[in-house]
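A protein chain is absent from this complex, but the other protein chains hold their places.
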Amino acid sequence: MSLVVRYFASLQDLVGRPEDELAYTAPLTVREVWLRANPSLSIPPNTLAAVNMDYVGFDGSVNDGDEVAFFPPVTGG
Amino acid sequence: MSLVVRYFASLQDLVGRPEDELAYTAPLTVREVWLRANPSLSIPPNTLAAVNMDYVGFDGSVNDGDEVAFFPPVTGG
Amino acid sequence: MAVIISPAAFDPYQALQDHQHAHLAQLGSVGAAAIFIGTMRDFNDGATVKGMTLDYYPGMTEKQLGLCVQQAQQQWAIIDSLIVHRVGDILPLDPIVLVAVWSAHRGDAFDACRFIMETLKSTAPFWKRERLASDELRWVEHNSKGYGAV
Partner (left out) sequence: MAVIISPAAFDPYQALQDHQHAHLAQLGSVGAAAIFIGTMRDFNDGATVKGMTLDYYPGMTEKQLGLCVQQAQQQWAIIDSLIVHRVGDILPLDPIVLVAVWSAHRGDAFDACRFIMETLKSTAPFWKRERLASDELRWVEHNSKGYGAV
């Protein structure tokens, strides 16, 4: 199974890349997706997460083919 | 001493004229101004009063040369 | 802080553009504008309305509108404001009133715009007389609270 993991704004600067392709076998939570993709980097405070463009908590689970995104607080408007 | 008394909107229709000139000698309240100008007509409910274009209560007093106005609830906007 | 009472039909977006160009074009401190436009509907209080005449009290209307703005300025940080209000004969779909408030921040703009609009509706001496489909004339007796359901 595989996921796309995307990073936006200051979080993209922090991880140093816009996205990852992540292959996995056992079910993962959103938090575990981050840990797999960034094993040496803890999740910055106030980070938001989305799965398939809907907001989710870090304990939410992901499915094969999902797009998981991490980004800082939004500042539009 | 004298006053101008003005009527607007449905109140102008009711009294049948746009304004009165009122001569008087002793101090008057706004309510007494109405009674002098319209002795046979009680003040319709919800009538508003202004003296010199500021809202006043019916117990407010008037001075020589004042413009007193009576009108129904406002419906602008 | 302009107040315009006008017997002529007006395009609110044109009025806003003109005011902005004349007074706010170089103002980098403006972060927010909150605007309200009231338009004549073709239906009111259970009847089709063909037209409307808006009476006012020249002098007092301007004074009360000025007070609305002053009271708003005492409560919120306003950079500029514009009020335009039609009087005279009005047709359905015509704009009746425009209230705009410019501020550094959105909270001030939103609150002040709404305050001015509500205060205008309860204190500015305007009176509407509707011409119904039957050609009957009817004074509008009071303003609504502003919600469809109330």
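Each chain carries a letter (A, B and C) given by its place in the written order, and its residues are counted from 1.
Convention: a contact is a pair of C-beta atoms (placed from the backbone, for glycine too) under 8 Å apart; a residue touches a chain by one contact, two chains touch by 3 or more.
Nothing here was measured: the structure is a model prediction, and the numbers come from that model.
Asks: So which of the visible chains would the left-out chain be touching?
Replies: Looking at the complete complex, the unshown chain comes into contact with A, C.
Asks: I'm checking contacts with the chain that's been left out. Which of C:Ala2, C:Leu67 or C:Ala104 qualifies?
Replies: Of these options, the touching residue for the absent chain is C:Ala104.
Asks: From the list C:Val30, C:Leu67 or C:Leu132, which touches the chain that is not on show?
Replies: Per the contact definition at the top, the residue touching the missing chain is C:Val30.
Asks: Spell out the interface residues on chain C facing the chain that's missing from view.
Replies: Interface with the chain not displayed, on the chain C side: 11, 13-14, 16-17, 20, 25-43, 77, 92-93, 103-110, 114, 117, 144-150.
Asks: Which parts of chain A face the unshown chain closely enough to count as touching?
Replies: These residues of chain A touch the chain that is not shown: 6, 8-10, 13, 46, 50, 53-55, 69, 71-77.
Basically, only the chains that are shown with their structure count from here on.
Asks: With chain centres taken as the means of their Cα atoms, state the distance from chain A to chain B in Å.
Replies: Here the centre of chain B sits 71 Å away from the centre of chain A.
Asks: Using mean CA coordinates as chain centres, what's the gap between chain A and chain C in Å?
Replies: 48
Asks: Just how far, in Å, is the C-alpha centre of chain C from the one of chain B?
Replies: 27
Asks: Which chain B residues touch at least two other chains?
Replies: In chain B, no residue touches at least two other chains, as defined above.
Asks: In chain C, which residues are in touch with two or more of the other chains?
Replies: none
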